[in-house]
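Complex shown without one protein chain; remaining protein chains in place.
We just call them A, B and C in the order they show up, numbering each chain from 1.
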Amino acid sequence: MVIKKAHVETTDRMLRTLELSFLNEEEARAFHFIPGQFCELSIFGKGEAPFGIASSPTENGSLKFTINKAGVVTTALHHIEEGAEIGIRGPLGNGYPIDLFKGKNVLVIGGGFAFTTLRSLVAYLLHTENRSKVNEITVIYGARMPGLLLYKEELLEWEKRNDLKLIVTVDWGDKDWKGKVGFVPNVLEEVAPSSKNTYAVICGPPIMIKFTFPKLMALRFPNERIFTSLERRMKCGIGKCGRCNIGPLYVCKDGPVFSYAQLEKLPKDY
Amino acid sequence: MEANWEPKILAFLCNWCSYAGADLAGTSRIQYPPNIRVIRVPCSGRINPLFVLKALQGGIDGVLVSGCHPGDCHYLSGNYVGRRKSATLKRFLEYLGIEVGRVQFSWVSAAEGGKFSQVIEEVTQDIRRLGPAKQFRKRSDEFGVQSSE
Amino acid sequence: MIQQKIREIARELLTKKEVDLIIGFGEGTLPLRTTPRFMRNAEKTDRLIWNSFCENNLAVYLPKFSRFKVGLVVKGCDARSAVALSLEKRFKADQLFLIGVPCQRMVDRRKVKRAVRGEILQAREEEGILYIKGDGFETKLNREDFLYSSCQVCIHRTPLQANVLVDDPVEEYPLTEIHPEISAFEKRSSEERWRFFEKETSRCIRCYACREACPMCYCAECFVDSSRPKWIEKGLNSSDLQFYHVVRAYHQTGRCSGCGACERACPMEIRLTYLTQKLNQEVKERFGFETGIDRDAPPPLATFEAEDKQEFIK
Partner (left out) sequence: MKFKLEKNDFPSFLQSLIDRYDLYAPVKLAEGVSIYKKIDHPDEVDLSILNPQKPAKDIFFPQSETMFRYEKVGKQNQMISMEEGKRDRILFGARACDIEAISIIEKVFVGEEYTDVYFLEKRNKTTIIGLGCNHPLSTCFCSSAGGDPFLRAGSDLFFIDLGEAYLVELLTEKGMAFHKNKFFRETDPKDLTLVKELEEKAFEKVGFSIPVDGIEKRLDLMVENPFWDKIHEKCIGCSVCTFLCPTCHCFDIVDETSKERGKRVRNWDSCLSALYSQETSGHNPRPSGRERMRQRLMHKFYYFPKNFHRIACVGCGRCILYCPVNFDIRQAIDLTSPKRIKKMKGEVI
């Protein structure tokens, strides 16, 4: 694929969003995915790494990935110029269970740069063709600092909509920050969305997920209606190389999206 | 040995003395063989044995580490500590079967442009006599599309 | 009896709660083997054993238990590793109680296996004789003929650094020659020496058992695992294998107690101690340093003398 556009998302310059377009129409048409799936992006000489797809299937023609600069591949993806070619394998994994959401409320809880696939999900649900399929959409999104929030312009647009309830919070505010300050699990407790007829979707750092589960339990969300997208070190992405299993399940192949009902029975290897 | 083989020598020069010595050799127009590639390091004590091995692995035929004379270290004792590392590393590599002279050490001060050129001359001659380094060298034809692997 | 004494001391330490756990040797599941045991219960200290097969260097576990008070059963070499570790502040000296065993030197199980035909099913030792029983054979071997080569050249068998010695110090054998194997090796040409190194390392399977079995290999990130910078690749390229073994050994300069744990751990039986022993010898000759003897002497490569020899420097 070709890097169509690239821009830095956050003030610490650690997150960069790449917009990729396919080399030819045929490939673009053949690529179908659902929110929550991921791809392996590959740069020759550096290697391959998995990234959740940040764009929605409803945004035709290109794919977006937001990349946190951490290792060898991600650093290379931060330095890559517009117009360069990179390799892609995917879509991989199961994605969010969007069929289950039909006629229900959806509560989206995100933290930090894990918001990427949730952005895909929300954009998908907000699309005119899909919006009527689900009832209320509530989004709780937190970052450490205001400068680290992703997709700021889009968040402003979502804020204006009346068919979506958006709560943005930061762990530490600054002088310009007028919004909420507080950790995501606490904000969740405070907002206390009703669990009635509602599915919860969580994605964030392991520590946030760990503290959010009990809050959802307290709000009487049944285990089967809590979904989370997990992160694990991956190599092959297709359940062969072995490293991403949680019990008998492989995050790359059977996940990355799991219900809490599934996870409850497994070792806490995440 | 290839007919027109020229030794490739990597010189790690400390910023404060040997690098300045090389500079002086240059500005004084003192001739020395063009076989060296220079990497400037803050101090001869900065040399990690990994650097030396990595150079040999990547196709370098000889390595020179050069720093300030004892007592002249910009960081007071860097070259003293480096000297211990160099001594053990050199003996160890020779014990393994790396030829004597493949990895060399020198003290060159900022005022010794002449000595610098002389050291380079000697090292180049030594390496030329030893021929291309074989130990540790990685074959580069393992990579790429036209590989013979 | 050494074994009895170890049990008594261990029991006492645990009962008086002077240590949280004892790390010693227990019965192995294979003939000619023992296995590390972690003992927290004073009642069970009679499961600790001592014989000629206590080949592991238990100091390797110390960094892992740095938050506990540990009673450690040590031979001469193990004790010196423990001292070297506390010198590098991996472990506070007062958290450690060394139960020192003057070492009768350990039996090389591979040498014994090579001396017999067929699988060994039972091994027992008595008065310096190994009684070996196998599939259809039975034999007696003289223990002294089957010692580990690292034990044969050991000159610090009594762990003088220990908090308690379970037996009288053994008589140390000052070697006439520093290390016969090394001096023989050094007489060979550089091509022959390189060929030997090449052949040995070519068997390496990158399992890193040599690294993990070594008490001194505790780096949070080993140079082989570093991706930035990436020093070497992780495959089986001969150059990478050589690179790994040179650096692994060299990183032990002035830190190796010569216990031979690296070589014993290697499933491919790569000769490794001829590398580390050479470095030990070099450090001793050049800097007069021996690992773990002097509790206060800094590691030789972390210090210097203005008068250090520099005959090799132009």
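What we mean here is this: a residue touches a chain if its C-beta (ideal position, glycine included) is under 8 Å from a C-beta of that chain, and two chains touch if they have at least 3 such contacts.
Worth saying up front: this structure is predicted, and the values here are computed from it rather than measured.
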item	value
Visible contact partners (per top-of-document touch definition) of the missing chain	A, B, C
Where the missing chain touches chain A, by residue	44-49, 68, 70-71, 74, 85, 205-206, 231-233, 235-236, 238-243, 245-248, 253, 265-267, 269-270
Touching residues (missing chain, whole complex) on chain C	26, 28-30, 33-41, 44, 56, 60-61, 64, 110, 113-114, 119, 121, 135, 202-203, 205-209, 211-213, 225, 233-237, 261, 264-265, 267-269
For chain B, the residues touching the chain missing from this view	138, 140, 142-147, 149
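As a convention for this text, only the chains that are shown with their structure count from here on.
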item	value
Graph class of chain-chain contacts, one of line, ring, star, complete, other	line
Most widely separated chain from chain B, with each centre as the mean of CA atoms	A
Leader among chain pairs (count of C-beta contacts)	B-C
Geometric centre distance via CA averages, chain B-chain A, whole Å	51
Averaged-CA centre spacing for the pair chain C and chain A, given as whole angstrom	50
Whole-Å gap separating chain B and chain C, where each centre is the average of the chain's CA atoms	35
Interface hub residues of chain B, defined as touching at least two other chains	none
Set of chain A residues in contact with two or more other chains	none
Residues on chain B engaged by chain C in the complex (per definition of touch)	49-50, 53-54, 57, 70-71, 77, 80-81, 83-100, 104-107, 119, 122, 135-138, 142
For the chain A and chain C complex, residues of the former touching the latter	71-72, 75
In the complex, chain C residues that touch chain A	227-228, 230
